[in-house]
Structures are given as structure tokens and as C-alpha cells.
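This is the structure I want to talk about, given as C-alpha cells.
A single protein chain has been removed from this complex, and every other one stays in its place.
Our next item is chain A:
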Amino acid sequence: MRPRPPAMRTKRRYILARLLPYRAQVDQRQLYFSVIEAATSLLGDAAAGLAQPAVVFCEGGYVVVRCRRGTEKDVAVALATVTSVADERIALRTVATSGTIHALRRRMKPIRHLAGDEEVKVGETYFAVYRYPRQKVDLVEKGIKHQKSLFFTEADLEER
């Protein structure tokens, strides 16, 4: 089948969003379902159908969402209402919108996980410590599933 000539193709826009928490490992398919659910719930079937939101890829703590040109603002608002993916609490922070994925890749700054993982006890629970730049510290409850997360800073951890 011959592809459509460029002038007849649908114009697209790509939205780059950062995934929070930093260590979150989400499945692209599950994330797509969450984005579609959020867009349909907020904009309705008709508007969400016209916007055609889709998750292009999800890597290195960033997500690229594709939509039709002219609907990027609506889709960005819908992304702000995504709160979980497959029972895991997340947040999507919109970083930039562009007409090409190439331009968005330039905006993707790798999130460095600083070395020095250890264990800390908060109350009666043991947490694994994950350190990030700007003195950010994420604490994840030790366990197999449904672990509780706490978001501290280095100073908070030292004060304990």
C-alpha cells in the first residue's frame, strides 16, 4: 500500500512529559490506558477521539505522547489528571510540546540516580533510600508489593 502524500497526512504534535517518582518503571501499554482514561474522562469520547492521544514511547523517566495538531493543550491538561498507572501512583509533568520527536529528545535530560543506597527506619518500617540531585531523597518501603513511598530531602533525613 502506498503511503499518503505528506500534504494529506494528519498533522501531529508530540508532548514530552516527565514521569514522577523518578524510579517509577511503568509499562507503556498500561500508561497508554491511563492517558486514554484520563483524556476520555476529562474531554469526553468525542474530543478524546478527535485528539487521538497515544503514548509513543516511555523511557529514561520521560514519556512522549502524540496527538493531533491543535489539541495539544487539551491533551496536556488531560495529562495533568493522570494520577496512577496500574495501581502505582505517578504524576506526569509536561515539559515541552513540539512537532518532532527529535526536538523533544534534546529536552530530555537524564535523571541521575546518585550512589549511596542504604536503609533507614522511619517509625516501625524499614525504607530503602534513593538519592537524587538537588538533595532529593526518595524512601521506598521494603517489601514485595504496594510499598509506601516517602519523599524527603537530605536535611530531613539527617534531622531524623
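Following the convention adopted for this analysis, a contact is a pair of C-beta atoms (placed from the backbone, for glycine too) under 8 Å apart; a residue touches a chain by one contact, two chains touch by 3 or more; residues count from 1.
Methods note: contacts and distances are computed from a predicted model.
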item	value
Per UniProt, the name of the complex member that is left out, chosen from "Cation:proton antiporter subunit C", "2-oxoglutarate ferredoxin oxidoreductase subunit beta", "Succinate dehydrogenase" or "Ribonuclease P protein component 3"	"Ribonuclease P protein component 3"
Identified contact with the non-displayed chain, of A:Gln28, A:Ser41 or A:Thr100	A:Ser41
Candidate in contact with the missing chain, chosen from A:Gln30, A:Gln52 or A:Thr94	A:Thr94
Given A:Lys73, A:Arg107, A:Lys121 or A:Lys142, the one touching the chain that is not displayed	A:Lys73
Sites on chain A contacted by the missing partner chain, in the whole complex	20-21, 41-42, 73, 76-77, 80-81, 83, 89-91, 93-94, 134-137, 148-153, 155-156
